[in-house]
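This report refers to the structure that appears directly beneath it.
Removed from the display is one protein chain of the complex; every other protein chain stays in position.
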Amino acid sequence: MSGIQTKLAIAFLVITGLIYVLEYFLPAGQGGAHLFNLLFWIAIIEGSIAVVAVGEVTNGKWVKPYRQELLSVYPLILLIGLLFVIFIPRLEYYPWTEQPGIWLNKNLFIARHVIQLIVVFFIARKFARESINEGQKRAFWGVIYLLAFAISMTGVAFDWLMSLEYPWFSTLFGALFFIEAFYCALALAGIFSFLYKAKFLDTYGESFESARMDIATLLFAFAIFWASQFYTQYLVIWYGNIPEEVSLIYYRTIDSPMREFFYSVVAFNFIIPFITFTYRRMKANYLVFLIVSIVVWVGIAVERLVIIVPRLSINPLILIVEFVIIGLMMIYVIRKRDSFLVKST
Amino acid sequence: MTDKMTFSKRAEFISKLRELLESGVPPKKLKIVMPHPDHEVDEIVEKYVPPSKLKYFTLAGALSGFIGGFALTIGTVLDWPLITGGKPLISIPAFIVIVFEMTILLGATVSLLGFLILSRLPSFKSIISPEDYGNEFVILMDRRDE
Amino acid sequence: MRRRDFMKLMGIASTASLMSSCGVERSTEKLIPFVVPPEEDYIPGEDYYYNSTCTECPANCGISVKVREFNPIKLEGIENHPINNGALCLRGQSSLMRLYHPERIKTPLLKNSAGNFEPTTWENAYSQIIKSMRDSEQNGKDNLYLSGRTTGSLSELIDEFCKVTKAERLPEYETFSYANLREASNIVFGRPEIPNYSLDKSDFLITIGADILETYISPVQLTSRLNKAKREKNFRWTHIEPNASLNGFQASEKIRIKPGSEPYLLLFLINFILKSNLQKNRIPNNILAVLPQVGVGEVESQTGISNQVLNDMAQSLAKATSPLVISGGVSTAQSGGLEIAVLTGLLQWATGMATDGVINFSISENYSSVGSVLDMVNLVNRLKNNEVGVLFISNTDPLSTMPDETGLEQYLEKANLRVAFSDFQNKTTEKCDVILPLSHTLESWGDAEPRNGLVNVIQPTIEPIFDTRSEGDILLSLLRAYGKNQTAAGYQEWLFSGWNEKHGPAFADQFLKKGYAETIPPKIALSLQANRIAEFIRGAKFATAVSDPVLFVTPSLRTFDGRSAILPLSREIPDPLTTVTYGKWVSISKENALELGVKDRDEVRFEIDGTSFELPVRIQPGLAKDVFTTHRDQIDCKLLNIDPRTGETLTALTNFSMTKTGKSVAIPILSGKMDQEDREIIPDHYDDHEMEHHHEVKATLYPEEKYPNYRWSMSIDLESCIGCSACVAACYVENNIPVAGPEQHLRGREMSWIRVQPYYNQKEEAEFLLMLCQQCGNAPCETVCPVYATYHNPEGLNAMVYNRCVGTRYCHNNCPYKVRRFNWFEHEWPEPMNRMQNPDVFVRGRGVMEKCTFCVQRIRKAKDIAKDEGRKVRDGEVTPACAQTCPTEAIVFGNILDKESEVYKKSQSDREFRVLELLGTLPAVHYLRKGEETHES
Partner (left out) sequence: MNRKDADPQDTSSGKKGNPTAIDYKDQLERDILYALKKPTPLYWGGLALAAGLVIWGAISWSIQIRTGLGVTGLNNPVGWGAYITNFVFWVGIAHSGTLISAILFLFRAKFRSRFNRSAEAMTVFAVMTAGLFPLIHLGRVWFFYWLFPYPNQRYLWVNFRSPLIWDVFAVSTYFTVSAIFFYVGMIPDLAIIRRLKEGIGKRIYSILSMGWVGTIKQWRHYNQLYKFLAALATPLVISVHSVVSWDFAMSVIPGWHTTIFAPYFVAGAIFSGCAMVITLVVPMRKMFRLEKHITVDHFDKLARLLLFTSLIVGYAYIVEYTLAFWSGNVYEEGQFIYRAVGDYAFFYWLMITCNVVLPLTLFVKKLRRNISYLFVLSLFVNVGMWFERFNIIVMSLAHDFDPYNFGFYIPSIIELGITFGSFGWFFMFFLIFAKTLPILSITELKEEVHD
C-alpha cells in the first residue's frame, strides 16, 4: 500500500508547489481564487465522508453502494491542509488583522486550523477504514467524525469566509456552511451514480436503484432545508436592518451583475432542484440527476464567489486552473480507491 | 346476491385476491375489507384500479392558500398604506411567512375534505348500523352480473 | 360688587371678558359644566393665556398661565421676562399641582379644646382673632405679624394692617435668608443687600459654592444669563465647591476644594491681583495692613488645589476684561462663611467688577424686609417673657426648617393666639389655634416685586377651588372687622386703586397684558467701607480646612427647602445626580462606601452630639472622600446651628460618627447603571473606527423615506443642557402623564416620557443625556406592532394610536432607547387634580402603551393656523413643552427639511451625533456633544 501513499504525497506536494507559483508569482490578485478553491473543495471532501458517516450511524441502506467512492476522498483533506498553509500570507487582507481580537488573531487562527485539519484527517481515515470493513465500531467513529466535521466546518465558515466581512457576523453562517457541505456531497453521490451506473447496478442491483432514489430524495430535502436556512438568515438580517449587519447583502445587491449572481444562488440551490425533483420520473432519470447535481455545485460555487469577490480580488484564469488541478487530483484519488481503501481480508 | 369470503391468514387472503383479479373479476364487483392497510395488497390492486385522486385536492388547497396568502397580505397593505419601521409597503420577505402558513393550512384542510368525499365518509348508513369484520380479511363479491 | 362690573368700570372689558370666572368672594356658578351656555363670549376649546407670577420660591418668575374651560392647565414663562425669559424650572412647572392639590386646607380651621382642628366660618374666625387682639391690647401684650418673604402691594397692606391694629410686623422669615451675604456686602459696601449679578456681561466667572443652577437666589435668571454668556465664544466658568452639585459638571472647569478652606483661595486670589498690581490702588492701605499674607504652598495644602491650577485661575482672573466672582451656597453657610463672603466682596472690589456693572446694587434682590434666625431668637425671647398676644404666621413654616437653637417649638404656645395663613398643613400650622386657608396665587390678585425696579402682576385664572381667600382679602376683612371703615370691597379693588395712584390709570391695562412693569432705578455709586472691613478682618479668624468628615445639607433642586415636597412631581422626577426619586438618602463617595462596606440603599447611622439619625446611602461619583451631602428636607433641621454674628444657618455638619446599621432601605433608583461601560451612548469623540460606522450607516435594505412637507426633528445641545429636569416636569404637565408613585418606581415602572440620564466618566464627571422618543426613521418599534397601533406618519413622527393598542409591549421590548411607557394600571387622578388634565391630550387607560410624540397636539395647532393662513408652519412656530421651558434653550425643535431652520443648522454641526446611530434607526433627535465647535457649519 505504501506505494500509493508516496505517490499521493508527491502529488500533493507538487500541486501545492504549483498553486504556490500560480498564487505568488503570477498576477493572482489577493488570493481570492485560492480561498475559493479551499472553501469549495473542503466542503465536498469533508461532506462526502460525513454523508457516509450519517448513513452508518442511522444504518441507512442507501449509503452502501456509494460508500467506497465517497470515502475515498479522505486523503485530500491533507492536500487542503497544505494549501491552507500556503494561504497564510493572504491573511493580511482580512479586515480584522488591523485590530486583532481575542479570537481573531493570526497566530491562534493558524494554529487552530492546522490542528483542526490534521485531527479531522485522522478521524476521517480511521472512520473510512472502519466503515469499509464494516467494523463493529463504525457507528461510533461515525459519530466522532460527524462531531469533528461540524466543528471544523463551522470554524472554516466563520474564520475563512465570514471574517472577510468583519465586523459583519451571522450565527447561522456555520450551520448553513455545513449544510451546504452535506448538500454538495450528496450531489457528488449523484454524479457517481451517473459515472458508475453500470458497476453499481451489477454489484447491488435493485438495492442500488432504491438507494439512488433515496439519495435523490435527500437531495430534494436538502434543497428545501438549504432554502429554509438561507431564508432564515436573510429574513433576520433584512428585518433588523442594522447597517453593520446588512453590509454583506447590501454591498452584493446594490449593483449589477453582482446582484444577479447573488440571487441566482437561490435558483441554483433551491428552485431548480426543487422543481425537478418534485416529479418522480425526473428523480428516476440518471441524466437529470447528474445535471441537478452539477447545478447544485454551481450554486454553491457562485455563492462562495459572491461573498469573496468584493473583499479579495480574483483572477478568473488562475481560479479555473487551480480548480481543474484539484479536481483532477480528486478524480485520480477516486480512481485509485481500490489501492488504498478496500475491505481488508 | 353477494358471497362473503373471510380469511384469518393474510397469505391466503392475498393469494385469493390475486387469483380473483387475475381471473378478470371487475374490481368494482369486489368489496375488500382489511383490519389494517397492507403494501402487498396495494401493489396488487394498483394494476386494476386507478390511483387515488386525493393529490388533486391537496394541490388545489395548497395553491389557493399560496395565492390567497399573497392576495391577503399585499391587498391589505395597499388598502390602507401605512409605513412601519421604514420597511417597504410590500415586504415580501415578511409576507412569505403568512403565505407559507396559509398554503399548509388550506392544503391540509382541503386534503381532509377530499379524503372524506372520496371515501364516502361520514357514512351515516354504517354509523347507524356499523359493519364490523373483526381482525379477519374479508372479500365480498357481487355475484349479480348486469 | 361683581368683579366683572368692576372691570367694566376699569374700562378694560377686553381683558375682563376673558377673565370671566376669576374673582374673589363669589359663588362658583362658572364652574358648572359646559352644558349651560356661558353668559360671556368665550369659545370652548380655545386656550386663553394670562400673565401672573410664580410664587413657588422667592425668585418670582413671570408666568403665563394657559387656561382651558376655566381651568389653568399649564404654566409657561413669559417671553423675554427680565427674570426668567420664557423659561421655568422644575418646581415652577410642577407648582400647578399646588393649586389642584387634594390635601389643601379647604375651610378656615379652629383648634378646639381637645386640640383638634375643626372647620369654622370666616366670620367666626375673624371675630375670634379680633377679640384676642383686643384682649392683648388691654393686657399690654404685643400682636406680632410674622410672614415669609412678601413684596409689592401686599407688603404695603401688611404695613397698613399693622399700623391700624398697632400690631408689630416682624422681620420676615425665609429659610434661605442669605444673611451672611447681606451682612458681608453691608461690611464691604455698606449695603445689606443681595446685588443682581449680570453673568451675561462677564467673560470669566468664578463661583465659590454658589449653586447658581439650582436654588441660588434666582436660579432660572442666573441659568439663562449663564447660557447667554456661554454662547459668547470666550466665556469661561470656574466652579469651586467642596461637594458635587449640578453646577460643577456644567462649568468649564470644576475645582474640588477642601471644605472650609475657601478663605485661603480668596486671600491667594486677592494677593495675586494686588501683586499683579493692576488694581493695587483700589485697596486702601489700612486693609492691606491687616490682610493676611498666604504662601502658595500653604494655600495648596489647605485647599488641596494644585499650584498651577491656582495660578492659572488667578492669571485668567487678572487678565479677564470683566470677571465675576460669586460666593454662596454651601461655602457661605459654614462657620467661616461670613469671612468668605467678605473676602469675595473685597475681591470683587479689587478686580473692579463691583463698579463695571456685572454686580448691580441698584436693582438688588428684594430681601430688605427679610430677617434672619437671630430675629426669630428675639421672637422666642419675647414669647418666653409672655409679651406676645396674637401671633400671625403667614405663608411660612419656620418650625420645619429652622435650627433648634431658638427653641421656637416649645415656646410657641406662650402666645395667646396663634393665627396661621397657609395653604397646607405643616409643622407650624399644627401648633396654631386658627388656620385661615390661603388661595393659591392662580386664584388671587396681587403683585410681586422680586427686585428693585421690577413688579410682576399676579392675577387670578380660576375661581377659588375651595373656600379659601387671598392674604390681601383676609387682611382687609380683618381690618373691617377691626372697625376700620374700608373703601375697597376686596383686595383686588384695593390693588387697582393702589396701582392707579402710583402709576396712573393707564398702567393697570398695560400691566395685566405685559405681566410685569420694569423701571430703571438710578445707578448707585459703590464705595468701599475701608475701616469696617479692616476692623472686621482684624477680628476675623479665618477657618482652616476641616479634616474630619463633613455632611453638607444643601437646598434641593426638586423641593427647595422642603416647601415643594408637597408637589407630587417634585418627588416623581428623579434627582438628576443620583436618579433617586422618592424617600431620603445621603450621597457618599465611592471611597467612603468602600470604607464603610456599604452599597446603594444600605442604611448608615449618623451620630451628632447625642442625637442620631439613619439614612440610606447612594454612591455618587464625583464626591470627595469624607464629604457627604443630603438635602434640607431630608434631615431634621434642628441639628443645624447658626452663625451668632449674622443668624445664617450653618448647613455643614461636622464631628459626627457614621456606622453601618446593616439594614437596607428600598429607595427607588431609576438608573440601572451610571457609567457607560464603553458603550459610547454619548460618543466621546470620532475616531476612525466610528467614522467607519458613519459610512456603514448608509447600508440599508429599505427604500429611502420620502417626507412631503415636514420631517419634525429635535436637536439637544449637551453643552447647554444642565440636567435641571425642568423639561421633564413640563412634559408631565403638558401630556397628562400620570404620577406613578414610590411603589411603582421600586418596581421600575416610572412613566416619564422624557428623562435626564446621568453618566459619570472615568474622571467622575457627570454628563447628562436627555432621553426621549427618538422618532426614528426606521423605528424598530413600529414594525413589530401587530395592529398598527404605532406607525410612521408622513411627517416623520413615530405616531402612537392609543385607541388601537392592545398592549403586547413588543414595541417597548424592541425599542433600543426604552422610551416607551406601559400603563400597568388605571392611573388615579384624585379630585380636583383631574382638572389640570390637558384636553388636547388623550388620557391613556390601563393596558396601553404611551410615549412622546414631540407634543403632536401643539404641532396640530400650529398646522391648523398655518392652514388657515394658507402657508407652511414657520420655523420656531411649534415648540414642544420641554423645549419651551428649557432655561438654557438646549432643546431646539423644527422641520429639518427646511434648510433655513435652526434645527437643520444644528444638525450640520460637527458636534452632532445620534444615540446608537450604528443601529441604523435614523433618529430624528440630533444631539450636540459637549465641547467647542471645531469649525463653523
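Structure notes:
Each chain carries a letter (A, B and C) given by its place in the written order, and its residues are counted from 1.
Throughout what follows, a contact is a pair of C-beta atoms (placed from the backbone, for glycine too) under 8 Å apart; a residue touches a chain by one contact, two chains touch by 3 or more.
Keep in mind the model is a prediction, meaning the values are calculated, not measured.
Screening B:M5, B:M34 or B:M141 for touch with the missing chain picks out B:M34.
Contact with the omitted chain, checked across C:S245, C:Q757, C:T853 or C:S909, is made by C:Q757. Screening C:D675, C:E828 or C:E900 for touch with the missing chain picks out C:D675. Although one chain is not displayed, subunit C still touches it through residues 671-681, 744, 747-750, 757, 759, 769, 771, 780, 783-788, 804-810, 812-814, 816-818, 821-826, 846-849, 915-916, 919, 921.
Within subunit A, the residues in touch with the undisplayed chain are 101-104, 147, 150, 154, 158, 166-167, 169-175, 224, 228-229, 232-233, 235-237, 239-240, 242, 244.
As for the chain not pictured, it touches subunit B at residues 8-11, 31-38, 41-42, 45, 51-52, 54-55, 58, 62, 72-73, 76-77, 79-80, 82, 84-85, 87, 91, 94-95, 97-98, 100-102, 104-105, 107-109, 111-112, 114-116, 118-127, 130-136.
In this text, only the chains that are shown with their structure count from here on.
Chain pairs A-C and A-B differ in how many C-beta pairs are in contact, and the one with more is A-C. Computed from the mean C-alpha positions, the centre of subunit A lies at a distance of 71 Å from the centre of subunit C.
A separation of 41 Å divides the Cα centre of subunit A from that of subunit B. Residues of subunit B in contact with two or more other chains: 85-86.
Shared interface positions of subunit C, defined as residues touching 2 or more other chains, are 700, 702, 778, 783.
Against subunit C, the residues of subunit A that register as touching in their complex are 237-239, 241-244, 246-247, 249-251, 253. Touching subunit B in their complex are the following residues of subunit C: 700, 702-703, 705, 777-785, 788, 790-792, 922. If you check the complex, the residues on subunit B that touch subunit C are 82-88.
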